[in-house]
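With one protein chain held back, the other chains of the complex are shown just where they sit.
Here is subunit A:
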């Protein structure tokens, strides 16, 4: 690696969706772009943010809403962070304890991961507990500014459960979720893989529903880059985006899934059995000890423009920060959220490869019931199906209207 033109250090958390960065390094895509890529496993998102801020990392695997929260000043210490690329779509699930699942079955939940059936049953359990004077159910998410927090809340609210009043939501690191479920200190959690599969494999829980069914083709992790570094090192950044683009194609190929699972299982990365990585990659989810459900778009590393940093994704996350009282709504704040995601950097880096590039920077989220060819530069591009399970639409041009409607619907 002595002939590398660029040296880049990236922080990541032990999650399956760090796969794009890991494959970029392990399968030589970074080296082929002249990058000596160092990956540093971290123990918290706060560490990722802090080490990006002080320059230990130039880029990092980040929760998609995190860079927006940084730029809005919602976190204690943060450098201005830009998002030149997403690291895939989907990948999360909501897992409940065996006891809660039994109660949900009593209220008619279904085993097919339907968010509506699971949410209606959960509302029944919540009502029972209120009548019995039992403590509220406790769910965990990994971070307040995470897709997990927002999709859990969106699902609950759309099923008539107030996430702030009817249940308790706490923050817990993903590797601790399964044990907390087993010990009874949690009733459920929303996390990425392999931590849902871990809870199932260890016999501690049951997957109740998945992100891919709450909001199909929805954003999850992104590549966050220190804005000052990105500005001053545009060649290095473009080279990294090309490496990750190739890595995403490699990760998406079913022929490579077994090898990828083996790489991710190594102690330096997730450090858990390769068997735990496979369900998310194959879409054959183990939902309990004796059942599995096929969700073919559970985790999408590459198809449907899965690495494109849509401004409509940034704005939806912002709308949820407003909804749950994390940020005040103003034109300035909306602009900060919109400007955090940088499709221009993505296009500039990938255009020379002839990659499929969407013609637009934003889209109406939830508007495509079927796979739809869309206008693109380079290779042809199919988007969708996408969609919120409750039929909601998010039009980024009507952000004010969406925020007002949310307020009417309750929550925040």
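The rule is simple: contacts are C-beta pairs under 8 Å (C-beta built on N, C-alpha and C of every residue); 3 or more make two chains touch, one makes a residue touch a chain; residues count from 1.
We adopt the following convention: contacts and distances are computed from a predicted model.
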Report task. Given the choices "Hydrogenase/sulfur reductase subunit alpha", "Carbon monoxide dehydrogenase", "Response regulator NasT" or "Anti-sigma factor", state the protein name listed in UniProt for the chain not shown. Result -> "Response regulator NasT"
Query raised in the report: Which listed residue, A:76, A:254, A:267 or A:391, touches the chain dropped from view?
Result: A:76
Query - Option from A:89, A:172 or A:350 whose C-beta touches the chain left out - result: A:172
Query raised in the report: From the list A:54, A:99 or A:360, which touches the chain that is not on show?
Result: A:54
Report task. Determine and list the subunit A residues touching the chain excluded from the picture. Result -> 43-47, 50-51, 53-56, 74-77, 142-144, 170-173, 175-176
